[in-house]
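A single protein chain has been removed from this complex, and every other one stays in its place.
On to chain A.
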Amino acid sequence: MELVMAHESDLNLKATELRLGLPGSDECEKMFSSAKNNKRASPEMAEESSGSKGSSDVKSVEHETAPAPKAQIVGWPPVKSYRKNNLQQNKTEGDQSGMFVKVSMDGAPYLRKIDLKLYNGYSELLKALETMFKLTYREGYKGSEYAPAYEDKDGDLMLVGDVPWDMFMSSCKRLRIMKGAEARGLGGAFNPVFFFFFIYMVGALRCAFAENK
């Protein structure tokens, strides 16, 4: 089942004031671009690194829409993680080092680390997570739901997408992709996954209307 997230509701719901993203963020186009287009290594990459396979995390740069943040190959270049985190940009350039958070997925032995600063909003982040953990990739997947959650500054487990992106960026300490029954429990009485799928559909319809005008 495709990852459905709260952020989709920030599309075109300004009228109903259920915005969850930054003012003016236009997620419409990205929603319609295929989410599955960058799961396999593109042909060029496959030739260059002929020995690598899908599981080696080599990913292509998206072609259709504005370039997605370049995904990293695990362990490449071979720079020690200790050294990586200490290398800061020269202050005079006004750059800052990345905002790295760990991402765990229930059941996986490895954690990953991502730089939240690479993403402009929830949809980019979610797409990157889908790619990283191959959530929509598997065919024989048993239909169990996923819900990305995060641990905030107070140590509470929150569902990704509830707060504006900026607020999320500053309060997110780590990400956790929950699956199955636990995901369903998050959010209380109703199933947030279905709720947000509904919001997504509403958004999709509104977008379709907007385009057809």
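Here, contacts are C-beta pairs under 8 Å (C-beta built on N, C-alpha and C of every residue); 3 or more make two chains touch, one makes a residue touch a chain; residues count from 1.
Keep this in mind: contacts and distances are computed from a predicted model.
Going by its UniProt record, the hidden chain of the complex is named "Transport inhibitor response 1-like protein" among "DELLA protein", "TRASH domain-containing protein", "Regulator of G-protein signaling 11 isoform X2" or "Transport inhibitor response 1-like protein".
Per the touch definition above, the residue from A:V74, A:M99 or A:L205 contacting the chain not shown is A:V74.
Although one chain is not displayed, its contacts with chain A can still be listed: residues 48-53, 55-56, 58, 70, 72-84, 86-92, 95, 98, 107-111, 118, 134.
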